[in-house]
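All protein chains but one are shown in place.
Note that the chains take the letters A and B in the order they are written out, and that residue 1 is the start of every chain.
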Amino acid sequence: MRHTTPKATRHVNQNEGLIFEKSSAGKAAWKLPPLDVPEIDVSKQLGSSQRKDLGNMPEVSEIEIIRHFTRLSTWNYAIDLGMYPLGSCTMKYNPRVNEAVARVEGIANAHPYQPEKISQGALRIIKTLSECLIEITGMDAITLQPAAGAHGEMTGLLMVRAYHQSKGNARKKILIPDSAHGTNPATAAMVNYAVENLKSDSRGMVDIVSLEAQMNEDVAALMLTNPNTLGVFEQDIHKIADILHANGGLLYMDGANMNALVGKVRPGDFGVDVMHLNLHKTFSTPHGGGGPGSGPVAIKKSLEPFLPAPVLVTKSDGTLGFEYNRPQSVGRVRAFFGNFGMFVRALAYIQANGPDGLRQTTEDAVLNANYIRKGVEGTFDLPYATPSMHEVVFSDKLQAKKSVRTMDIAKRLIDYGFHPYTTAFPLIVPGALMIEPTESESKEELDLFVEAMKSIAAEVEEDPQTVLDAPHSTRISRLDETAAARKPVLRWKPAV
Amino acid sequence: MAYPTDRKYTKEHEWIQVNGNSASVGITDYAQQSLGDIVFVETPKVGAEITAGKTFGTVESVKAVSDLFAPASGTVTEVNGELATAPEKVNSDPHGAWMIRITLNNPGEIDGLLSAADYEKFVAEEAGH
Partner (left out) sequence: MRYLPKSPADREAMLKAIGLRSVDELFAPIPAEYRLARDLKIPRQMAESEIVDFFRQRARENGEDYTSFLGAGAYFHYRPVIIDSLISRGEFLTAYTPYQAEISQGTLQSIFEFQTMMCELTGMEVANASMYDGSTAAAEAVMMAVRLTGRRSVVVARSLHPEYREVLATYATHQGMPLSIAGCGDDGRVNSKELEQLITAETACVLVQSPNFFGTIEDVAAIAEIAQKNGALLVVSIAEAVSLGIVEPPRQADIVAMEAQSFGVPLGFGGPYCGVIATREKYVRQMPGRLVGQTVDKQGKRGFVLTLATREQHIRRERATSNICTNQALIALMVNIFMTVYGKVGLKELAKQNLAKTAYAAGQFAKHGKVLFSGSPRFNEFVVQTSEDPRVINARLLGHKIVGGLPLKKFYPELGNAALWCCTEMTTRSMIDTAVGFVAESERSVRPAGEEPVEEEVAR
């Protein structure tokens, strides 16, 4: 590798096999206390239901487990190591106090079925977070039950369906812009709505003329991401809402990009009827390598009867409790009350920020994206010149002339100490480079990123092969994904 | 690659080779090239009815799924089981790797499809865009 940057690099020289390859009979990392009740005869208790063997489960000692996972961890990139500019994913700092308070005894060990009398602390957390999120979104009511963003979408559309059903006609389809996340059409299908594509105009916004033409009494809702996946605020949002409402339709907002709006503008104020939030994006709960998420759904008053059961209420004696008798509810979408541990973290984040901190956070996120846009513009093609909010989408059009595509540039970015941006999304931009720095980056880190992008662009001109073969600094090089998909090996098996 | 003249082609890049009342169906060299490494072919079961112009299955590469469109209507009589374990055959020998065999409902439908020469002209134009 030719290029070096002042950034930290990862520990890539450890070798570490699979845990099964370290196992041998008789090693152990566990110890149970002595049994204080009589021993039992298992075969008498279980009869033919008794299990005799646990197959290839490992047997290893504690230090081996610590080293195993610590070594594995060094092969991961993380926000804690540096900028993670994945557009649409909002990889912001995950504050450690969130983790500390989620582990407080009494919060971590609370059983979901413990009596409400001794659950007032947990219920107060749910209530306080709910109130904060309602205020932030400008909506009227909320459910925290959905386990993730896509699960929230499903819950939201179930409520949309129930709402229309209560008016006598569930309607047939959902309009979805061509720039939308894949979860939107997948969700519509799960709720048995047909999907109708809505095309974007030359500014990358919803084409109002198309919307007017496609809107009719078969349309249950429009699922809109705002700012959309180009990082563009839908400036005609009031017209969009009016067109939907005039025909009895509802405006669903995918809140994946709510981090561009918090404290500056509220979806409830610009005509949104139902929306989901991603606590793991806007509200700093950790991504943890792919989850857990949490996808609260906020709604306007007219949809309140349809909230998933149970709903948190204040009882006549002033204590909090759940109301299960909700005859018009869409039903339950998850056992218990949702990903409570994520509520704790999100509330701690809101408290650490307060109204001024949340507003400054939004401003910094938008400032950072525009700073990168300014720095990289000209070096990379900008397909939509419309002003950017929290993220900016370039394309690989200029580099494609040298047969270098967005994924190659992304892989080369790894050698410069950055996580790649989002590639090949949104679908309306061929060869997209979707960059979202978030507010968590300092000016120094952003300058390094811009410098890296420019340096890679220069490499594409002078020595494209270096870019095509990237990454050069990782423990492993590009992996054969075709082989993985043709003959899937999805588990370890002992050598025969 | 030259397109074999013993068969007809669709604008969706399938080929169909007729033998009396029955026919074999696969995808063209142009199709396999634009799809990239094919990892899975999903075909209908034997006995299924397929309709001209409608989808009858999918081909998958690592990061894309594409529909297969029936060049003609008919009943599936045979499925190429080899592709289940060796989908790469579609890449290495697209015009040999048939996917399904069907009995034709209406052999006349074939006449409306493209000849090898017309198809070659068609893909040349498409690639030019």
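Following the convention adopted for this analysis, a residue touches a chain if its C-beta (ideal position, glycine included) is under 8 Å from a C-beta of that chain, and two chains touch if they have at least 3 such contacts.
Predicted, not measured: the structure shown is a model, and the values here were computed from it.
Across A:206, A:410, A:432 or A:456, the single residue that touches the chain missing here is A:410.
Touch with the chain that is not drawn comes from one residue among A:149, A:255 or A:296, which is A:149.
Not every partner is drawn; the one left out touches subunit B at residues 39-40, 42, 60-65.
Just so we're on the same page, only the chains that are shown with their structure count from here on.
Centre-to-centre spacing of subunit A and subunit B amounts to 39 Å, using the average Cα coordinate of each chain. Residues of subunit B touching subunit A in their complex: 37, 39-40, 60-63, 87-88. Subunit A makes touch with subunit B in their complex at residues 424, 481-482, 485-486.
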